[in-house]
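In what follows, a structure is listed as structure tokens, so that the remarks can point back to it.
A protein chain is absent from this complex, but the other protein chains hold their places.
Our next item is subunit A:
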Amino acid sequence: MYNVVIARYGEIGVKGKNRYIFEDKLVKNIRNSLKKLGKLNVYKQYGRIYIDVEEYDYESIIEEARKVFGIVSLSPAVKFENNYEKLKEVCLELLKDKMEFEDVETFKVESKRTDKTFRMTSLEMSRDIGGYLLSEIGGDLKVDVRTPQVKVEAELREEACVAYLERIAGYGGLPLGTNGKGMVLLSGGIDSPVAGWMVAKRGVDLELMHYHSYPFTSERSKEKVEELARILSTYCGKLRMHSVNLLPIQKEINEHCREEEMTIISRRFMMKIAQKVAISKGCNALVTGESIGQVASQTIQGLTVTNASVDIPVFRPLIAMDKSEIVDIAKKIGTFETSIIPEEDCCTVFLPKKPVTKPKLEKIMLSEQNLDVEKLIDEAIENMEVVDITL
């Protein structure tokens, strides 16, 4: 019965003159995300986006389109020429179809009339259609305008009539590619994929940076991170992942610095390497999964020392979130199950027994003077591996 899926966007609507840039980007992003389902007609019409549905299953289309940032909600709908009588019949058909599979006792009709030449107001339309549905279906069916089990939405527009029953929520946000590019420091844990996802939701294209200590860590832990990147790419499309082996640097720190400073100095190296690569790739910011007080290197003092290693902005979308809140998002976006697979991602051999929780920048910088920082960074980047992650 459905022949179209409606995609609604919210925030884009208030972008003024630039609105069309966002809209066009969104249409393009939807088209890309649906590519694997076949060639689909996605088009913009009077402030909303339609996806024509024919032989394809609309449920899988909605499932995919839901992941496109910028979409607030989606509805499978019936769209046809501007014809009020037919609109009533379609509403009846939709409701009857629903009642075949579910017990429906209460409903309500909500109408919209953008065609102001039409003889009824939208309120009158709702009343008229509601009455029609009641008389055609009969039985125990009742109207409930407050908390109806089913909301029948009927629209009379100049260009077409549209009817539908459900709205499936999207993630909102802004279309990817409308807000620059960020380099995510991605580990195999729970936090960083969520951080990356949250920033991407604001329209930021992502590049990924991953650190490992092979052979102190295993090939499998690298594969796990690639799997996380693959899940992110269901939202973000193709992603480029840069992998850097931190082991040579960790060995140097181990040899020349104090044990308790291992973690914090490693973090500073990660940031510096990420920044250097980010700038060369045209990224405007770094993104991390840090959250205040989660581990020793994420105290305010720790974060300050880490932060002082770079000049470009560092986005920390999880900074004030509790672990449980982060876990909830990870579950929602589908990364949780992969994140909790037990693989060591950062080498535990180098974990200090008593890491500094309140490091002082001057002291850490003094320790770093024992290392040839620039050379180590350059060597790490020279040996960096790059993989493209696609579905």
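Please note the rule applied: a contact is a pair of C-beta atoms (placed from the backbone, for glycine too) under 8 Å apart; a residue touches a chain by one contact, two chains touch by 3 or more; residues count from 1.
The definition used in the following text is that contacts and distances are computed from a predicted model.
The subunit not displayed here is recorded in UniProt as "Cysteine desulfurase family protein", chosen from "Raffinose/stachyose/melibiose transport system permease protein", "Peptidoglycan D,D-transpeptidase MrdA", "Phosphoribosylformylglycinamidine synthase subunit PurQ" or "Cysteine desulfurase family protein".
Contact with the omitted chain, checked across A:Gly38, A:Gly131, A:Pro215 or A:Gly293, is made by A:Pro215. Shown as candidates are A:Asn3, A:Asn179 or A:Asn254; the residue that touches the absent chain is A:Asn254. Although one chain is not drawn, its touching partners on subunit A can still be listed: residues 214-219, 251, 254-255, 259, 342, 349-350.
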